[in-house]
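Please read the structure below before turning to the comments.
Only one protein chain is missing; all other protein chains are in place.
Here the chain labels run A, B and C in written order, and each chain numbers its own residues starting at 1.
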Amino acid sequence: MSEHGTEVQDVTEVPDDARGLVPAASGCGCGGGGCHGEDADGHQHGYITAKDNYQRRLRRIEGQARGLQRMVDEEKYCIDILTQISAMTKALQSVALELLEDHMAHCVVAAAREGGAAAEEKMQEASEAIARLVRS
Amino acid sequence: MSEHGTEVQDVTEVPDDARGLVPAASGCGCGGGGCHGEDADGHQHGYITAKDNYQRRLRRIEGQARGLQRMVDEEKYCIDILTQISAMTKALQSVALELLEDHMAHCVVAAAREGGAAAEEKMQEASEAIARLVRS
Amino acid sequence: MSEHGTEVQDVTEVPDDARGLVPAASGCGCGGGGCHGEDADGHQHGYITAKDNYQRRLRRIEGQARGLQRMVDEEKYCIDILTQISAMTKALQSVALELLEDHMAHCVVAAAREGGAAAEEKMQEASEAIARLVRS
Partner (left out) sequence: MSEHGTEVQDVTEVPDDARGLVPAASGCGCGGGGCHGEDADGHQHGYITAKDNYQRRLRRIEGQARGLQRMVDEEKYCIDILTQISAMTKALQSVALELLEDHMAHCVVAAAREGGAAAEEKMQEASEAIARLVRS
């Protein structure tokens, strides 16, 4: 693997059509289906765009994980490895914060409108996810 | 990829011999070579063990990154994706803290003994790496 | 100040009646007044209870800040000071997470029900607050 000049940009090229095969109706468990940003026709154009964006960032994060293995293999300087880990942690955090924002703007809003115990549960669940992020 | 039952344990099996090809003498840049825990003969048995440990954990982290892509592909529930991201962040942090501990126990101690500007630089560099970890 | 045996439990005793003077109707800026958990009569019993809880924890945190000053004054061991800072940071985080949970359960839910641009703004604002907490 040593022919790679840089460590953190090794991104697996998942073929684009592989993702299209996933049935769009698999749902997010939110109830009401609002979570994926469907428009009035039940299409998910907005979501598909976001999904590609998440996949691209997660493939890059996967590449960073492989880059770290290569750095350890090649016995790179510890501090340089730590720098890459910090960058990777920030990239992960950034994905998490965006997912959470999407979740709140869609699922949480939808649940709040429906009200009742389900809404309370969604809020509780979101709060717990936030606490895990803040503490990790 | 949908035949995988669990999302976070997909670990690439890097063939073991791939790692053996890396020249052990590539060094860590610390000067004095103390960073990799060489014993008096210049062998790095202790380090090799730790290296395997790091590689195993980083392969698992890479698997988590792939698991996340699959979860997004399959439009899993956002909160479940966030839970996996928190777990992955903690795993990364744990690798970073152990690397830092190793670095301090070897490189930093060695540099402190040598003294001079190089020692100060090592300390400064370690402090900056710690600040990046704390803030990421 | 050296007659204090322990560093982190010095809590200012704010007289209890001082807090009762604050007009309960000062509001939280959420619009609709839902943020403070008023019951149907406009009373805020639930909120007052939570308010006492927050005040007690914040006074303790203030005491920890004073304890830290005393430790520096008395030139306590650095590692012990760092341990207290970690404890204080966790206490602060815990207050923040509870405030955020209250905010989401009241203001965010209320805004979501009203809908429109105000709801979107509330969500955006909450997401930004979460990002600041995760990154701090």
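The rule is simple: a residue touches a chain if its C-beta (ideal position, glycine included) is under 8 Å from a C-beta of that chain, and two chains touch if they have at least 3 such contacts.
It should be emphasised that the depicted structure is a prediction, and the values quoted were computed from it without experimental measurement.
Remark: the residues of chain C touching the chain excluded from display are 2, 14, 19, 22, 24, 26-30, 35-36, 51, 54-55, 58-59, 61-62, 65-66, 68-69, 72-83, 85-90, 92-93, 95-96, 99-100, 102-103, 107, 125-126, 129, 132-133, 136.
Although one chain is not displayed, chain B still touches it through residues 93, 96-97, 100-101, 104-105, 108-109, 112-113, 115, 119-120, 123-124, 126-127, 130-131, 133-135.
By our rule, only the chains that are shown with their structure count from here on.
Comparing chain C-alpha centroids with the centroid of the full set of protein C-alpha atoms picks out A as the closest. Relative to chain C, the most remote chain by averaged C-alpha coordinates is B.
Centre-to-centre spacing of chain B and chain C amounts to 36 Å, using the average Cα coordinate of each chain. Note on chain placement: the centre of chain A and the centre of chain B lie 22 Å apart, centres being C-alpha means.
Between chain A and chain C, the centres computed from C-alpha atoms are 30 Å apart. Within chain B, not a single residue touches two or more of the remaining chains.
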